[in-house]
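With one protein chain held back, the other chains of the complex are shown just where they sit.
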Amino acid sequence: MDTNISVAVQTTDFDIAQEYARLAGDAAIGAIVQFVGRVREQSEAGAVSQMTLEHYPGMTEKVLRDIGERALARWHLHRVRIVHRVGPLQPADQIVLVQVAAGHRFDAFEAAQAIMDFLKTEAPFWKQEATPEGARWVDAREHDERAVQRWSEMNDEP
Amino acid sequence: MDTNISVAVQTTDFDIAQEYARLAGDAAIGAIVQFVGRVREQSEAGAVSQMTLEHYPGMTEKVLRDIGERALARWHLHRVRIVHRVGPLQPADQIVLVQVAAGHRFDAFEAAQAIMDFLKTEAPFWKQEATPEGARWVDAREHDERAVQRWSEMNDEP
Amino acid sequence: MRIFYFGRLRQVFGLGEETLVPPADATVAGLLAQLRQRGGVWAEELADGRAFRVAVDQAVVPPDAPLQAGSEVAIFPPVTGG
Partner (left out) sequence: MRIFYFGRLRQVFGLGEETLVPPADATVAGLLAQLRQRGGVWAEELADGRAFRVAVDQAVVPPDAPLQAGSEVAIFPPVTGG
């Protein structure tokens, strides 16, 4: 299954057109979902002038790959790609890409959502925001914990 | 609200990078979902060598815009873009793009799914497939009818 | 009153468009009854219980919807885009 999953953790930006181009010409694919998460200029704490993402090298890649494998085991998917940036980012910068290619749209949409929900609650990334009141570590959000319950079958790890 | 909705029905291809670039630098956007539907080489009827999409000019654009407006009324969205191709298409060709930009991922994912479900059941497009047994009009699928029930609030049109 | 046919119905009827005067009762149901009287594929495809939709002025309507001389009518199979 591994050949269908590709993950990357990087300081550099990613290009959604380039990621999409890898799927070009594959006529078994009927549905592609690309999700992009970006830095917002506003958070619960107020204006954000910069965001810095820290991670746990090694474990991050392992968790992302594992999330991809669980998605492939549950839905009919052709390919899963997850790219997450780390380091300093500015408002409007891209943070994360989840790209899922499937035969049908239900699989592609559900898998992309589930991957994001798991990434938000399992992948070892931590955000620190620079605000007018100084630097602030972002708190984990309860609604992300609730969202991940939707996919309870995917919680049963071997 | 209209300025946030853009629809196009066209014979020419669309470019997801170009569509995405329209959102560049907007730091109010935290989540973007791009869905692309493509022609599959296999359908229930077997191998597909070509697909031709017919539509009802005028009504199509009206229905797509109305679907976008209902999504904007229900979710917190910054922008909705729907592009649908008509005419002859080959396997792996792009058929439809739904792009939704929002502050948060739940809104972006749900709205994109709902828009596709409504498009599949309301927008006046008809597919004809060329197969080894000859041309065949694609049948409407019951699971699309069921899928659209998920968004029952959006069915209450004025 | 212009009437358009789309998709499989356009092909089966061998007709994409025609112009008729509104039926006596000026409703969609009256128009469908009139078309069925043509017999053959018309009676077959537009029979009660067959899956087709009618739009008046580009919005799908129920059988009791009114028709006027200037109405734009369309009859088509369930949609299959996306």
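Per-chain residue numbering starts at 1, and chain names A, B and C are given in the order in which the chains are listed.
What we mean here is this: a contact is a pair of C-beta atoms (placed from the backbone, for glycine too) under 8 Å apart; a residue touches a chain by one contact, two chains touch by 3 or more.
The shown structure was predicted, so the numbers you read here are calculated from the model rather than taken from an experiment.
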{"item": "Visible chains in contact with the missing one", "value": "A"}
{"item": "Touching the absent chain when the full complex is considered, from A:Ile5, A:Ala31, A:Leu72 or A:Ile95", "value": "A:Ile95"}
{"item": "Selected residue (touches chain absent from view) among A:Tyr20, A:Phe106 or A:Phe125", "value": "A:Phe125"}
{"item": "Hidden-chain contact residue, picked from the options A:Ala24, A:Ala45 or A:Met59", "value": "A:Met59"}
{"item": "Hidden partner interface residues of subunit A, rising order", "value": "37, 53-56, 58-59, 62-63, 84, 95-96, 116, 119-128, 137-141"}
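Keep this in mind: only the chains that are shown with their structure count from here on.
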{"item": "Distance in touch steps, counted as few as possible, from subunit A out to subunit C", "value": "2"}
{"item": "Taking each chain's C-alpha mean as its centre, the one farthest from subunit C", "value": "A"}
{"item": "Highest C-beta pair count, chain pair", "value": "A-B"}
{"item": "Geometric centre distance via CA averages, subunit C-subunit B, whole Å", "value": "26"}
{"item": "Subunit A residues counted as touching two or more neighbouring chains", "value": "105"}
{"item": "Set of subunit C residues in contact with two or more other chains", "value": "82"}
